[in-house]
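Inspection log for the structure reproduced underneath, given as structure tokens.
Some chains omitted; the rest stay in position.
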Amino acid sequence: MNFGSDNLSGASEQVMQFLQDANTELQTPYAGDDWTKQAEQRIQEIFGTDAKVFFVITGTAANCLALASICNPWDSILCHGQAHIINDELTAPEFFTGGARLIGLERATAKLSYQALQEYLANNTPHPPHNAMPGALSLSQLTESGQVYQPEELRALTALAKEHGLAVHMDGARFANAVASLGCHPADITWKAGVDVLCLGATKNGALMAEAVVFFNHELSERFVQLRKRSGHLLSKGRWFGAQFCGWLHDDHWLTLAHHANEQASKLATGISQSDAASLIWPVAGNEMFVRITRQKAQMLADNGAVFNEWFTDILPEDQKLKPDETVLRLVTSFKTQPEDIERFIELLDA
Amino acid sequence: MNFGSDNLSGASEQVMQFLQDANTELQTPYAGDDWTKQAEQRIQEIFGTDAKVFFVITGTAANCLALASICNPWDSILCHGQAHIINDELTAPEFFTGGARLIGLERATAKLSYQALQEYLANNTPHPPHNAMPGALSLSQLTESGQVYQPEELRALTALAKEHGLAVHMDGARFANAVASLGCHPADITWKAGVDVLCLGATKNGALMAEAVVFFNHELSERFVQLRKRSGHLLSKGRWFGAQFCGWLHDDHWLTLAHHANEQASKLATGISQSDAASLIWPVAGNEMFVRITRQKAQMLADNGAVFNEWFTDILPEDQKLKPDETVLRLVTSFKTQPEDIERFIELLDA
Amino acid sequence: MNFGSDNLSGASEQVMQFLQDANTELQTPYAGDDWTKQAEQRIQEIFGTDAKVFFVITGTAANCLALASICNPWDSILCHGQAHIINDELTAPEFFTGGARLIGLERATAKLSYQALQEYLANNTPHPPHNAMPGALSLSQLTESGQVYQPEELRALTALAKEHGLAVHMDGARFANAVASLGCHPADITWKAGVDVLCLGATKNGALMAEAVVFFNHELSERFVQLRKRSGHLLSKGRWFGAQFCGWLHDDHWLTLAHHANEQASKLATGISQSDAASLIWPVAGNEMFVRITRQKAQMLADNGAVFNEWFTDILPEDQKLKPDETVLRLVTSFKTQPEDIERFIELLDA
């Protein structure tokens, strides 16, 4: 019953097999090998456009290299107040961008609202060079609350961003779960919706460790090669990224894995919403859910082997108030989550 | 009737005279000259402690070098949401600190409240190394709203900060106005109140351009000399800072100038508070005031030669709402403000 | 006949097997998993001391994070003029250290000489804060010329460095080859010889991608965790590093692989030194050699399938002059090099 994080799992067997296959022959170092080229092509095919594709080892590196590619050191970067880049990456965005500033626009909401972005941009009348000017909008798909932006929501947000001259970055650590949830074409929620650069995460969903930075806007990728090299993120054995992505993308494997994780989450959510012992803070769209529960019940679950994280209570929407004995849990499913674990968890919850 | 800013004035005659006097002989370059030494001693005497003193040319440089001295690049810096460092210094704090992060705790208040700091520190339970940890608290005295912190308010805030391991920085761009307003000893609102480093601004109050960074906590000053040099802020003709400060501090000149500015502000505030045409957002403590006024009246004042800045409307306290035809003005007096200008302004206001 | 680089090979079978084994169960993310702990312990055992051990993905990241841990942004870093950090890592050292400066002391020599270091330190009489002061010495073992420092050479260099207050970094991208070549205990050429921090490379010698940063001097490691996180080098699935290192170190596998590479190099070197068609620039100590050869012969070798890199001709010692038709080649063997390839190359050379 491990719902701690989707980064607790290893790699899928298919990914491991491709890795094994890639290991036999000698290959051109850095990003010059056949596996890397194949993986780039696969991504271009999947998105239906000739994006510039680069691979790195962590989500933090992917996000921060992307932001450094699209921002000046004197810009600000607008994002949701719960975004991974502002909460969980130390001051990596500042380090990579040379000192750009993150502005968290909302916190106790599940997605960045059009209104919040609009208000910030309307009220913010900078007097250059005294005030930091917004240079980029960063959106997470899934959001940190496990929600999905619909294509039309994205189009509205990015249109507003572009009116103000902002580049648009998407943190897609759980992008596969979003595509699986929406049943849309990957293009619909990226370049067709105004996204300039996507960080496509494979790590949480079946790869060992591999993230792709996908520039739909070619111009913005011009500095990437230098930025990656000088941050120590250019692998000499580039094949290793290529092979993982080839395995991950082969035969829609990435979506198969994401569908599994989403389905398990859906079952878990159904169980929780039917239980008197806990309640969902937001409806579940992907493979994450946030739950209000008594501390006592949470303890009992943990004592019986359930693994999860207690979460920040200030993410609660204003219309929901924690009772004094309640806490907030985050539960995450993955491609490895077993139906039995879901059942057992619900049984315990209702016990 | 120029109430635009206290940086519109030149230098006081006394400061100019000292500058003239310092110009005659040859002097050891950098900070090795007699004037610099004398100015350092005067500051130590005035504060009643053997602080480490350094001089720089701008408030931004002073603040940012101080912050870089007391923070790691992976720390966050807590400040009021209206603070100069977060609003008016582009991304200089990030540049100097190597990427530390500013967190603005409140915005529509006149001072940073104990409660706001307490809540942030209580809710913020960082999981290193994922989350930026608070490394410093920055307070402005006068605040950006022209208010003063009482010594006991400062002591409470800094005690809380120190419990959490934060160093304390004070932006004293209008420190002289604060001392003049409180009638206290400079020590009472600095090192005796838990301030580790003060940026003592002379520029807005009678100097040409000169700011002192005063480290009461010697240990925190260890990197300052290198930080100053590598940011191009070590003057070869250091005497120029020394002479300005000697002139500024001589015979309590700095306080005389500040008293004048504060008195003019007080008269202006009295006139405004008695007028039906405008109202003060906060009571006036130093040489700044923020005023609600109809746009029509503001235009009339401007047409008649009054100079001032329209201000951000989101600083309004929640219990005050702007009427649709109202705007917010900032009015600042200086050591050069003439009583006639005050009278004329009030006359116009009431016309 | 691929002598292009030791990073063209994949991973050894043993390393792949451990990776496979590590893939089955769920594991605590980041560096909290069992594999990581085990790998740390193995490294401590092998070096016979309780070093602080961290894992990263590339040699550039390892070197630069180590340098950033031991240097101030205003220091200089002394190294050989051919060092990887000054030649092949773009401006990554500057990026990670926040702007420290690399000083290349010699170029046309095979190792950094005691005399060169001594002269630099004697002549360099910095006037702080105007001049950058040496903060660290960086040595490569193997050197970029494929040479080894004897333990006594290292002790002399580090003693001199420490007299001047410098920390000592060792770039050990080919450390295994050095140990195999010297037949010494790993401690003899690291902490017992005055090295504060070693970057122990596994990638070129049998791992997929894994480097360890080994701090013998604990104090210098204090900032590492933050530096690693904010540069995007903290892996969520830390086990992946742990498993590689466990496999690599198990049963002296790392030395077995290095011995193989060194032996093949030795055979190749013997063949070359006996040939009239080429000559070694320096005697061979590890798995690299640098060779003078006519362009025509080099072309013939390439045409027949030999892979190698042409090298910078300014590395030639002063007593060796290239003839107009000559060039310099670098030949590298690896744990995968086949004896047949050596034989075939020598045959071609002598044809």
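Every chain is named by a letter (A, B and C) in the order it is written, and numbering of its residues begins at 1.
In the analysis below, a contact is a pair of C-beta atoms (placed from the backbone, for glycine too) under 8 Å apart; a residue touches a chain by one contact, two chains touch by 3 or more.
Bear in mind that the values here come from a model prediction, so they are computed numbers and not experimental data.
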{"item": "Subunit number of the complete homomer, 3 shown here", "value": "4"}
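Here is the rule we use: only the chains that are shown with their structure count from here on.
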{"item": "Residue-number overlap at the subunit B/subunit C interface, same or different (half cut)", "value": "same"}
{"item": "Chain whose Cα centroid lies nearest the overall Cα centroid", "value": "A"}
{"item": "Of all other chains, the one whose Cα centre sits farthest from subunit A", "value": "B"}
{"item": "Chain-chain pair with the highest tally of contacting C-beta pairs", "value": "A-C"}
{"item": "Subunit A-subunit C separation of Cα centroids, rounded to whole Å", "value": "35"}
{"item": "Inter-chain centre distance, subunit A versus subunit B - centres from mean C-alpha coordinates, in Å", "value": "41"}
{"item": "Distance from the mean Cα position of subunit C to that of subunit B, given in whole angstrom", "value": "52"}
{"item": "Touching two or more other chains - residue numbers and ranges from subunit B", "value": "73-74, 98-99, 129-130"}
{"item": "Interface residues, subunit C side, partner subunit B - complex", "value": "72-74, 98-99, 128-130, 223, 225-226, 228-230, 234"}
{"item": "Subunit A contact footprint on subunit B (complex, rising order)", "value": "73-76, 87-91, 94-95, 98-102, 123, 129-132, 312-314"}
{"item": "Partner subunit C, residues of subunit A touching it in the complex", "value": "2, 5, 7-11, 16, 19-20, 22-29, 56-62, 64-65, 89-92, 94-96, 203-204, 208-209, 226, 229-237, 239-240, 336"}
